[in-house]
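The structure follows.
Complex shown without one protein chain; remaining protein chains in place.
Moving on to chain A:
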Amino acid sequence: MSKPKVFEKPIGVKDYLPHAGAKLRQIERQALACMQSWGYEQIITPTMEYYDTVGVASSTSDEKLFKLLNKRGTTLVLRSDMTAPIARVVASLLKGAEFPLRLSYHANVFRAIEEEAGREAEFFQTGVELVGDPSPEADAEVVALAIASLKAAGVDRFKIAIGHVGFLNGLFQETLHGLTDAQDGLKSCLLSRDHVGYRERLKSLQLSEPVQRELEGILRLRGGQEICDQALQVSRDATAQASIQHLCEMWDVLKAYGVSEYVLIDLTMIGDFSYYTGMTFEGYAADLGFPVVSGGRYDNLIQQFGRPAPATGFALKTTRILELIGDDAESGTERVLIGYDASGRAKALAEAQRLRSEGTIVVTEKMSIAETDQTAQLAADQQSWTHKGTVYTAFVPFVQQGGA
């Protein structure tokens, strides 16, 4: 590749200019505050981890991990999510901590990506992990908190789709017993959202008519609580039944939270089978092409770090929420300009400090008397005016003549 031009930065990373930066911080603050109010405490972990520990354990596929070498030649990764680092902490530094643990985070994460616009190499995630509780109650708490966090962050039109890896595992185990290849093939079709391929594969398996119809029917198992009842009829496999039971109980809890209108059940929605062990969910906002939140239960992860523990959680794609909400200029914020000359400096700076301590934004500037007069005039006529490219709402001069 030719040498980069001075304005260029690596593909997939972003600058956030003042307005966008402020908005991003605001989304992050609101989401974290919401999580805190549910008793989740924020944790910060390093940007870099070992490939052999956190890298391997993470749900990110190997070719999407951002790898680097340290001086000794050990492979490091830039964290690709926060779940694996938190699993490491829970199993090491927090080894003695009693369950359940409620942890939240906000962090930048990294992915090695194809060179294509819209796919990000670095982005922000805000999320939680609830460790040590295997119950439907815990899963529902996490989903309800995801909904509350989305609302807190300013997203108002969205839906959450919930699935369960156990249902398909059980159903396939029952109907395609011993046919591991066929099972994997069907799962990979569902994972890549290829319903046409799924139907074709089913056809090629030459199953009995009712089984064929049943397996094709699951493509339609989407909707509200009624889906639970329908699904209970589909498979008598113990795993599948237990999974649906789990979803039914979650649904009851979500109803009690008063958020079931946002939720739909989709039993074809499956996360990565090697990672998720129970319910999985994804959240979609209107007018945005990509999911804004994803999560699920991963009961096998933390034991890879030496402390077996059930866990469930989610991550908000904070950067995408920013796209959705836009970075429109905040209105109503007060910004005071204080102009002073040498004689008024001490008073001016003292006043600035007083105003700042009250929470007002204050910018100070040394000016000539003529300049202060000019500015004062400008300020007198309007609610807000622009001085050197910045919008102010008030002007206070500290100069010999007009001095306070």
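Methods note: a contact is a pair of C-beta atoms (placed from the backbone, for glycine too) under 8 Å apart; a residue touches a chain by one contact, two chains touch by 3 or more; residues count from 1.
Following the convention adopted for this analysis, contacts and distances are computed from a predicted model.
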- The complex lacks one chain in this depiction; which UniProt name from "Oligopeptide transport system permease protein OppC", "ATP phosphoribosyltransferase", "Aspartyl/glutamyl-tRNA(Asn/Gln) amidotransferase subunit C" or "Acetolactate synthase" does that chain carry? "ATP phosphoribosyltransferase"
- Touch with the omitted chain, as defined above, among A:19, A:67, A:95 or A:195: A:195
- Query: Hey, which of A:161, A:254 or A:302 is the one touching the hidden chain?
  - Reply: A:161
- Missing-chain contact among A:14, A:187 or A:222 belongs to A:222
- On chain A, residues whose C-beta touches the chain left out of the figure: 118, 157-159, 161, 193-197, 199-200, 222, 261-262, 264, 266, 284-291
